[in-house]
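Presenting subunit A:
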Amino acid sequence: MLEVKGINVFRGEAQILWNMSISVEQGEIVTVLGANGSGKTTLVESILGVHHPKMGKITFLGEEITFRSSFLIARMGVSCVPEGRRIFKDMTVYENLEMGAYPMKARSFLKETVGWVYSLFPVLRERGGQIAGTLSGGEQQMLAIGRALMSKPILLLLDELSLGLSPKITKEIYGTIKKLHQEKVTILLIEQNATLALRHCYRGYILETGRITLQGTSQELLGNEHIRKAYLGL
Partner candidate 1 sequence: MNVKKFWIPVVFIILAIFPPFFLSQYWLHVMIISLFYVMMASSWNLIAGFTGQVSFAHAAFSGIGAYVSGMLAVYLGLSPWLGILVGMGVAALLGLGLGYLCIRMGGIYLSLTTLGFSEILRIIITNEDRWTRGTMGLQVPGFFTEYSKASYYYLFLIIAILLLIVIYWIIHSEMGLTFRAVLNDELAASSSGINTIQVRILAFTISSAMAGLAGGLYGHYLMLITPDIPSLGQMFLVLAMAVIGGMGSFVGPILGSFLLEILSEYIRIYGEYHVLIFGLVALSVARFAPEGVIGILGKKWESVWAR
Partner candidate 2 sequence: ADIIKIGVVGPRTGPAAATGKAFEEGIAIALDHLNAKGGVLGKQVEVVFEDTGGVPEKAASAFEKLATRDKVPIVVGESHSSSALAEIEVANRYKVPFIICEAWHDDITKKNYKWVFRAGPVNSGVVDFYIAPFVKDNGFKKVAIVRENSDWGVGIAERTETNMKNFGIPFTTLKVERESKDFYTELTKIKAENPDIILAYIYGTGLHFFVSQANEVGLSPKCLILDGAGPPSLWDTFWKNVGKAGELELFMSSMHEKVHLTPTSRKFWDDYKKKYGKDPTDYKTRSIYNVVLIAADAIHRAKSTENEAIVAALEKTNLEVTTGIVKFGLKQGSYEYHQWMPPMLVVQWQDQKQVVVYPKDAATGSLKK
Partner candidate 3 sequence: MSEFLMYLTNGIVMGVIHAISAIGVSLIVGIMKVVNFAHGELYIFAGYFSYHLSISLGVPPLLAMPLSVFFIFLVGIGMERTLIRPTYGDEMYSLIITFVLSIVLQNAALLIFGPYPNKPPNLISGATNIFGLYHYGNQRLLSFFISIGILVFIFYLIKKTWFGKSIRAVSQDRGMASLVGVDHYRVNMLSFGLGAALAGTAGVVIAPIFPVTPTGSSAISLTAFVVVVLGGMGSLKGCVVGGLILGMMENLGAAYISTMYRQIFGFIILILVLVFRPWGLFGQKTQ
């Protein structure tokens, strides 16, 4: 469904991604692991049309989206939880969720989806009228996740999903991911907690300084000695 082929991405002068290729099939959960600054966020942002690669090609649902603007990509059914949350700080929690349902297709289900998100994160219901910028860090993360779900995406990009969430909430979120998966949502997951990520996905890629160095099923990766050392701290 998503195909990234040999992209080279620059930020300013510096090349961040080198000849990178990944692919994600319909209904899969795929994770990307990598150290800090290895280019995971850049990869996600390139898929989302924030950065445009100098070389290579990105296709989604068979359409080339390499140079498409973000908003058009979003309207194709791709949504994300960006690094750093990026909630709309001066809007209320409810309005943030509404914005998540901005694409035409999603607006008609607005009421239902809000109800669903509220049931996932009851705190957000309580705080519906609060200005989002004053939420606690974790609450903001929940809001960012909720917002991403509002558009009923077919592809969900999660950058640092559990960042700043309490262990309990983290577990609940992974429960939700499973449910989404059952509903045939495709997911690309970035997570520092490699054990957790690998436990919840089929396949994974290992990213090192902008290059894919390894890929395989989660079982394979969990079994890999190098990975156990570098990413699992075992």
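Keep this in mind: contacts are C-beta pairs under 8 Å (C-beta built on N, C-alpha and C of every residue); 3 or more make two chains touch, one makes a residue touch a chain; residues count from 1.
The set was built so that all candidates are chains of the complex that A comes from, given by their letters.
On a predicted model such as this, the values are computed, not experimentally measured, just so you know.
Asker: Looking at this complex, which of 1, 2 or 3 sits next to subunit A and touches it?
Answerer: Considering all copies, subunit A is touched by candidate 3.
Asker: Mind pulling up the subunit A residues that touch candidate 3 in the complex?
Answerer: The contact residues of subunit A facing candidate 3 are 48, 50, 69-71, 74-75, 79-80, 82, 86-91, 95, 98-100, 102-103, 107, 131, 133, 147, 151.
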